[in-house]
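Inspection log for the structure reproduced underneath, given as structure tokens.
Here the complex is missing a single protein chain, while all its other protein chains stay put.
All chains are identified by letter, namely A and B, in their written order; residue positions are counted from 1 within each chain.
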Amino acid sequence: MNRFALYWILSTLILFTGCNISPWNNPYPDSQSKDNIYYDSFEERPKHLDPVSSYSGNEYVFLGQIYEPVLQYHFLKRPYELIPLTATAVPQAEYYDNAGNMLDADTPPESVHRVVYRITIKSGILYQPHPAFARDKRGKYRYHHLSKDDLEKIHALSDFSETGTRELTAEDYVYQIKRLAHPGVHSPIAGLMSKYIHGLQELSEELTNKHKNEIDKNNFIDLRNHHLSGVRILDRYTFEITLKEKYPQFRYWLSMPFFAPMPWEADFFYSQPGMEEKNITLNWYPVGTGPYMLTENNPNRRMVLKRNPNFRGELYPDKGGPEDEVNGLLQDAGQTMPFIDTAIFSLERESIPAWNKFLQGYYDTSGIVSDSFDQAVTFNTKGELELTEQMRNKGIKLTTAVMSSTFYMGFNMRDEVVGGDSERARLLRRAISIVVDYEEYISIFTNGRGVPAQGPIPPGIFGYSEGSDGINPYVYTWRKGRAERRNIREAQELMIAAGYPDGREVQSGQSLILYLDTPATGPDAKAIFDWFRKQFSKLGITLVIRATDYNRFQEKMLKGTEQIFMWGWNADYPDPENFLFLLYGPNAKVGLNGENAANYENEEFDYLFNQMKSMSNGPERQAIVDRMIDIARRDAPWLWGFHPVAFTLHHRWFKNAKPALMLNNTLKYIRIDPETRNKLRTQWNQPVFWPIILLLLILLISIIPAYISYKRREQSSAL
Amino acid sequence: MPVVFITDALIFLLLFMVCLFIWYTLKHEYLRIPWRQVGKNSLAMSAAVVLLFYIAVGLLDTIHFHPRLNNIDQKEIKYSTDILSLLDVLTEKLRSRVERTYSAPFATHAYAKEAIDLPEGRQIRDYPRLYYGGSHLQYPGKEIAQDILGKTITGMVMGIITWLFISMVIIIILSRIRRCSMTTEFKLIIRRQHLIPWHVILITLGCILISGVTLAYLSSYYHVLGTDKVGQDVLYQSLKSVRTGLLIGTLTTLVMLPFALAMGIMAGYFSGWVDDIIQYIYTTLNSIPGVLLIAAAILMLEVYMTNHAADFTSIEQRADMRLLFLCMILGIMSWTGLCRLLRGETLKLREIDYVQAAQAFGVNHVTIMTRHVLPNVMHIVMISIVLDFSGLVLVEAVLAYISIGVDPSMISWGNMINSARLEMAREPIVWWSLGAAFIFMLGLVLAANLFADAVRDAFDPRIRTIPAG
Partner (left out) sequence: MINYILRRIAYALPILIGINIITFVLFFVVNTPDDMARMQLGQKRVTQEAIDKWKRERGYDMPVLWNSQAKGMKKITDSIFFQNSIKLFVFDFGQSDNGRDISNDISQRMWPSLAITVPALILGLIAYITFALTLAFFRASYIDVWGVVICVIMMSISGMFYIIGGQFIIGKLFNLVPISGYDSGVNAIKFVTLPVIVGLIGGIGSSTRWYRTIFLEEMGKDFVRTARAKGLSEKVVLYRHVLRNGLIPILTGVVVVLPMLFIGSLVTESFFAVPGLGSYTIDAINSQDFAIVRSMVYLGSVLYIIGLILTDISYTIADPRIRLE
């Protein structure tokens, strides 16, 4: 290297450091930096994007933007309120008795024979452009009878050159309801809905018997030719759903993707032979009427949603709660949604890189993992949550909301030691309930992002009581205006009463060993297990962790051979029924594969559950719910655990951030300010050059002695 | 009441074999020559001292028992269900002094703010005092620097005294052996006139003892290396990890040794179809990517354990089983290399006249293989043991990341590094777990590498190291 070159390199480096250059660590192409794009991440590849089989939050992130069920929740109003999405109005249930007479809404459930929901949808709603609708000049479907040769050059949906669209009709909704019964797509709610929707069970059996061959080969079954007695099309835009019994929660289901419209063309299109081998299926490429459509689905890297050009346009809500006005959530009132052109979701398996990229401005929003919590949030002197100075300087905003979920530790009620209805086991369970200090759990493992649960129902759901009335008296006392965990001594007394003084069985003197079954592994799991062992040892109980893989764990749960386990539930809809059924006897896990994982059974509880289920919200229902919770608290089949609190951070350029955990279709409300984003990204991500220069210098310096000794050798060998 | 895990038993077996080996070596002059050469290498001897310390810690952690419960009222002796090791007893203070969560090295206050109830009933958010770390200080802010300095000096003095004492003992023993006076012996060492570099050994010993004793002394007042997420002392974890690391490094070889020996010698000795079959077996096994084989095998073990849950009552047992299994599967993967070397060496030995002679006399094959071939390939076995050791210790960390390493409940460097990944993202960053794992691991692996080099050079400089993937 001659002297001139060195000078040149150094000067360019200095030049570089002097001014603002576009960041080197930008994971996206520089050309995107000024576009109206929303950037987010996903942790796990969505397994199902077919609305009839999808049933998890990470899939709804996408499905919610693409498929439109008839109803949705209001974006701003709390408690959650159902409003029409494609429907013209929220349907009211009509109750009929045996003779077909219409009944009042408050008729007791026993006398209701038939429930009818009549739904009218708006006209003029169009599907996204999609090859399934494409027609040739003669009006025939362009891609409906594809041969092997046609598919030769097709690798993704975008390889079909022509697309088409069509108006949304009532028939599409009916088609999807029939798909619930389709044995080939095995909808997770098929069993549940068969209990309610008229004829769904029969349709399922009919399909199983008549079309065994098609189902096995995933071939198309034209569901239009099959009759489902529980649905009826009245005209192009109106249809009826008939239920067998009173089920007020059904309206909530109408807002979930299970009840989104499905055009038969799409079903037919994707069922053509050769499509599945190319991963071109409904599970990978949804077809909807919503504001966005999935244009790139590369589960190894990213998923891209683009604005649906056929979207009718929906208006941003103009009413909200009082605090929404203050928080500026009504600034866009009356504007046409959606606001963002493209949403790019990148795969981020690990939380740390995702978090760091958020801080660098490459994701617009982020949750907070436990390990970065202290960096993001602190408690101020008043004990209130507050963003740290670092976050505030970046203009990051925080929203929090108690999730409608519960994480609990359950006892298998069929276990000989901890389960059963004996007083001894009950006292043991209660003693454990006291010593497992969930306040500490929350503060260590979730950084205080949780509310200790007093019962199965989380705050924000009807039936939850606040303050001193709401506490679990077996575990807490009300003191100085807050719930205080009972003393360990009380638990130890319970243990004595149960016949385990100091954790030793009276007769045998053996110390008590309990088993926690778990599928969890990983770095954090060890810490959690250590902690649980510590809690149980307060009573002299040895807790043994039996960690297995997920399969075995599930099998154990089904067979009921576990003893203690950890489990969680995320609400399907904001109704206490959706939580209390987790303790309903006939819903037991063992044998019945229900959701009552603890296999809890109590006659009175079950009786009350059936009453409460079909009641509408009011003081009477509250009284029954209270009574049920009381029974469950006394028996303590769960350590009630905690309800997690979701913390979400947004960058300064992210507008209309409102925690809306029940909603799936939030993307359309979001607004991004790309200019601010680009400016701040450049400012935050200036590359640091001195280490490179330093490294070069060190290298240079270390070469010199080598060079000298080389010269010396050269001379000596020349001699 | 003593408890012997399977791995413990194997370790004792290994120990026994090592003793046997030493005894055998001492008896045979031709084996002593290369060892003497190793002894002359000062770097190797210094590494050996370090290794001895690691081995001592590992062995202490291998003697397990149920501690006795102090029940005064009951006549019969009761034992706790806990399983402790001698190391646990020696580091009782470290083990039992559990804080709530993270704390930095030498900290007196926790690392994150928490709600603290003030006496007057008010709540504030502040860094709470640790339960144990620096709890002897009244005003930690003012006293801490002075206290740490004082305690370090005290600890070092104690360390120096220990060192001097041990050095004296060594010198006395040496002078007895050589039948000379202590002062001449001392002078010999100082002037570096010994064949074996005793001065290096003593200096290394001094460094380790002084820093060790100082650490031990300080650690009864502070968390010298901080605490982890559940408040466990990191120093304790690092010490406990030593056993895991050593086990993986040694047991793997021990487990596969019989196979490799038998197969390798047989293949070389018989050649023909025996050779073909054995070659086929090891090429096949060798072809399967190691990590995938381990992953599949670990999944298999988990299934077995769930089906036989009754056989594994304690976590320690489960973890032990998994560790052993891991060693076995690592062994299956690594025996092929040794097997190939042994085969080649045996092929050569077969042609040597005394083997030919024995064959001509009709000595049966087993005898020839055990009497004539086996002793002559032992140096290859030993070289490959020492060379494999460090690689295996390093592999453990990688496996832990893919969650197919040792049981997550078992303390190991791999698990420490794996959890440290998350800690690096914290702000302020939690570096001490990673740092501790780094230093302890580097110490062991570096010492092992240096020692292995010397052993290899001494025994057979022709066998080249093959770099690990």
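Brief remarks on what is shown
The definition used in the following text is that contacts are C-beta pairs under 8 Å (C-beta built on N, C-alpha and C of every residue); 3 or more make two chains touch, one makes a residue touch a chain.
All figures in this text were calculated on a predicted structure; none of them were measured in a lab.
Which of A:195, A:210, A:319 or A:349 touches the hidden chain is settled by the complete complex: it is A:349. From the options B:266, B:420 or B:455, the residue with contact to the unseen chain in the full assembly is B:420.
The chain that is not drawn here is touched, among residues A:107, A:163, A:201 or A:218, by A:218. In the full complex, subunit B contacts the hidden chain through residues 280-281, 283-289, 291-293, 295-297, 299-300, 303, 390, 394, 397-398, 401-404, 413, 417, 420-421, 424, 434, 438, 441-442, 445-446, 448-450, 453, 464-468. Not every partner is drawn; the one left out touches subunit A at residues 23-29, 47, 55-56, 183-184, 186, 188-192, 215-216, 218, 277-279, 283, 299-301, 346-350, 353, 356-357, 360, 362, 549-552, 554-555, 593, 595, 685-688, 691-692, 705-706, 709-710, 713-714, 717-718.
As a working rule, only the chains that are shown with their structure count from here on.
Centroids of subunit A and subunit B (each the mean of its C-alpha atoms) stand 45 Å apart.
For subunit A in complex with subunit B, the touching residues are 351-352, 355-356, 369, 371-372, 374-375, 378-381, 383, 390, 440, 443-444, 480, 509, 511, 513, 521-527, 529-531, 534, 542, 544-549, 552, 556.
Those residues of subunit B whose C-beta lies close enough to touch subunit A in the complex are 74, 78, 80-82, 98, 100-101, 112-115, 121, 123-125, 228-230, 232, 299, 302-303, 305-306, 309, 313-315, 318, 403, 407-409, 415, 418-419, 421-428.
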